[in-house]
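Every protein chain but one is kept in place in this view of the complex.
Chain lettering (A and B) follows the sequence in which the chains are written, and residue indices restart at 1 in each chain.
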Amino acid sequence: MLKFLVYRVATIVPVLLGVSIVVFLMMKLIPGDPAEAILGPAATTEKIELVRKSLGLDQPFYVQYVRWLWKVVHGDFGTSIAVNVPVAQLVWPKFWNTVLLTIGSLVICILVGLGVGIVSGTRQYSWFDRISMSLTLVVANTPAFWLGLVLMVVLALYLGWFPATGMYSMRAAHKTVGDLIHHMVLPAITTGAVSAAIIARLVRSSFLDVIRKHYITALRAKGLAERDIILRHGMKNALPPIINIVGLQVGYLMGGALFTEVVFSWPGIGLQIYSSIVARDLPVVQAAVLVTTFVFVLVNLGTDIVVAALDPRIRRA
Amino acid sequence: MKGDRTAFEVLEAAFVEGRLTRRDFLRQSAQIGAGASAMAVLSSLGLATPARAQQQPKKGGTLVIAKESELDILDPHSAGGWVTWRVSKQMHEGLIDEDLTQANVPYPKIIPKLATSWTISKDSLTYTFKLRKGVKFHDGTPFDAAAVKYNVDRCAAKDAPQFYARANAYTTWIWQFLKEVKTPDEGTVQFVLREPYGDFIRQLVQGGGGAAVFISPAALKKYGNEGIAEHPTGTGPFRFVERVRGEKVVTERNPDYWGTPPYLDRIIDRPMPEPAARMTALQAGEVDMVYVPHPDGIAELKSKGFVLQQGPAPHVWYFAFNLRDKNYQDLRVRRAINMAIDREGMAKQLLKGTAVAARGLQAPCCPSYDPNFKDYPYDPAQAKKLLAEAGFPNGFETVWQTSVDGSGQLIPVPMGEWIQRDLAKVGIKMKLRTYEWITYIGYWIKGMDDPSNKVGSQQMSWGMTSDYWLDIVTNSSHIAPSGGVGQNGGYYTGADAMLNAARAEMDEGKRAAMYRKINQKLKDDAPAVPIINDLAPIMLSPKVKGFVHAPEEWYDMTTVWLA
Partner (left out) sequence: MSAVNVRAKEAVDARAIDSAAEQAMFRRPSEWRIFWEAFSRDRLAVGAAAVIALVCLVSALAPVLSPYDPTVGDNSLRLAPIGTPGHILGLDGQGRDILSRLLWGGRVSLIIALLPVAVSSVVSVFLGLVAGFFGGKLDMIIMRTLDVFFAFPAVLLAVAIAGVLGPGMLNVMLSLTIVLIPYISRVAYMATVTVKNELFVDQARVSGARPRQILFDHILPNTLSPVIVYGSTLVGIMIVLGAGLSFLGLGITPPRPDWGIMCSDGRNFLLVAPHVSAVPGIMLILVAMSFNIVGDGLRDALDPKLRK
């Protein structure tokens, strides 16, 4: 196990480095002079030259990269062009808001996915199974932004049961957990729906496989209650692929949250990336993409380790 | 059916465009039997007569406003843009101000604020202000002549320790002729200018660039030139509470305000760059007020009881010609293009009545603006004729550039495409080049002959309630690279002498007349093509009362209350 751990951790270092290079290059390839963008209407040729020098833009690429990386490692992501504050100040609060949304979406997608999947898997060909499989097929192919609009129209604007935008009520004197959850319901459903559908289908087929396996029959022969059999042995064998999928879903949720955040104006990092792309505020885009990707890589690493801990076969691969 | 305009519609257009006073509008509407419709228009603009039953203003409540973009820094000397100033203005005050409680005046009146009176010396070079007593900054420190000098030095005195280059850049037009600031006693301040500057008073109340308002010197010393933006400390009716970037700026009533306290407890400004999101939030009751509503969604919201307020504003959307481009050196070509564009069509069909066709380059809502100014008519046939006379019977190809969005830019790309279509009808093949807003400004200030920015014409939109704005945009002394946004990079020099003379004229009436003559010369020389005046549409929840849509781009929030 330790050897596996060391190996896996070691492999992410070059990946992270590669990610930083890609992010750095992506921004460098954009046309437009950041010095001019910073100076705005006050720009003159001499001022532009001074700012370029102060930004280190007169140095060769690899020097710029190393300097940038050094700063990033120390938490300095530079200054936002559009809003004139340190990028870190913009990015970190938004990041945690997305984490909250991701957690909410994860809760929904695990509960609904597992619930529907287990019930369907154990009652194959029942009406529940048929309906849920058709529904999950539709939902798995529904664009998140469209689903968000539908939920917003029906449940927020028409029925008024939930708020339509934002993370907290602007008028409230204090932020409360209840208020947060109230605001999170629709965005979490929007983000988690596709994943819930996928997980439901996978859990179902996973359970079907396990149920078919011979040793369940053997256990049944020993007289154990069916429910026990399913829940203990079925879950245990279905768990590794499920955890794997859940881990992958986290990545999807963090990326998929972008559409949800735009539709519901949820102040997360996805919305920040989108606004900064529109505003051509590249230091922010750079930092936000970097942070999100790093976390995604670490989460994948985490799920790989958990799965490997549960399933010894994988460690030997 | 499409071409007809009823008599009432003509009156309504005239009123909305500022060419008719409210009284005349009511009177003439009644004469043609459309009195009730006139009242409906007035109440939808928030200008109903006092005779109607009014509710009593209530104190209290939180007003939530959705803004079209994130705010710049809250340092009023060092930031520009109407979006930010609308918030900074509630917290900071200057010696004088505009009276924004009157909506149906051609331009705002100047009223005393932190100064109680002022005089101008006979040689027009010394302005003496008597300061109001007993005024305190939000941090409790007193406002006095020393505070004034400290602030002005920050913007204009290069050798002062608190001098801030960024503040200097943003407040150039206000203090450009200042020689020194004198403080004979703690209740009196004198500005001594190097040369006569007729619009100095009007420039002191502007806020589209850096503003001539005052920050507590104690706070400036404590937080420094950069840090003050996180701790705005002025004397205004609202004071700063907190700011979460990308989410909100919170201000609350200043309990120690020297003047009439506002009704509202708090104002929360929410940046929501997506128009659809703003409209949704208004509909769901999550915000009470929306700036720059999407033209498409306005009719629907009105039918649900939301209120649209709009009116004349100091804004003109225009583009300037590169006079070094061989295509544009013949006056007939420039005139032809002025005649080839259907401005009214654009205002009605594309902008759905949230703007009107511009008349002349000078923006509305300043003393020299003439609502009856006769600009070029829409005459594509005549345009074609002029082009042929100038040697372009088959038109020519040209590049025209704009941004994809930006403060006051409305919807620049569809508008550019409209212009493209109109010019194609007279044979001119216009290629549309677009940039993102911040990048665009970088190119725009370089001038159109700069190697990195060779275009035939480029577009911009802004305006001021000060006549001097015309100078900023057409006087060749402002052209890059010496610095600044002036001239739109077109290299026009034809009005320089007239502009310099007008700048020095101290009599407001005479000055206005001189600027009108300049406006006429600008029409004759056609270095630019004015297209549209925005009406600054704002959508309000019916709960919001007392909001006055003054002829400015920012508003007085002390009159607003929530039902």
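Assume a contact is a pair of C-beta atoms (placed from the backbone, for glycine too) under 8 Å apart; a residue touches a chain by one contact, two chains touch by 3 or more.
Since we're looking at a predicted model, the values are computed, not measured.
Screening A:Val22, A:Val66 or A:Ile181 for touch with the missing chain picks out A:Val22. Within the set A:Ser80, A:Thr190 or A:Thr292, the residue that contacts the chain not displayed is A:Thr292. Which of B:Pro108, B:Gly207 or B:Pro275 touches the hidden chain is settled by the complete complex: it is B:Pro275. The chain not shown here is touched by just one of A:Phe24, A:Phe95, A:Phe207 or A:Tyr252, and that residue is A:Tyr252.
Considering the complete assembly, chain B touches the hidden chain via residues 275-276, 279-280, 283, 294, 296-297, 300, 303, 349, 413-414, 417. Interface residues of chain A with the unshown chain, by the touch rule above, are 14-16, 18-19, 21-22, 26-27, 29-30, 137-138, 140-146, 149-150, 152-153, 157-158, 194-195, 198, 202, 245, 248-249, 251-252, 254-256, 258-259, 262, 270, 273-274, 277-278, 285, 289, 292-293, 296-297, 300.
Just so we're on the same page, only the chains that are shown with their structure count from here on.
With centres defined as mean CA coordinates, chain B is found 42 Å away from chain A.
Chain B contributes residues 62, 64, 70, 72-73, 80, 166, 169-170, 229, 244-248, 268, 270, 272-274, 277, 280-281, 283-284, 286-287, 405, 435-439, 441-443, 445-446, 480-485 to its touches with chain A in the complex. Interface residues of chain A facing chain B in the complex, by the touch rule stated above, are 32-33, 36-37, 39-45, 81-85, 89-90, 93-94, 152, 156-157, 160, 163-167, 169-171, 262-263, 265, 267, 271-272, 275, 278-281.
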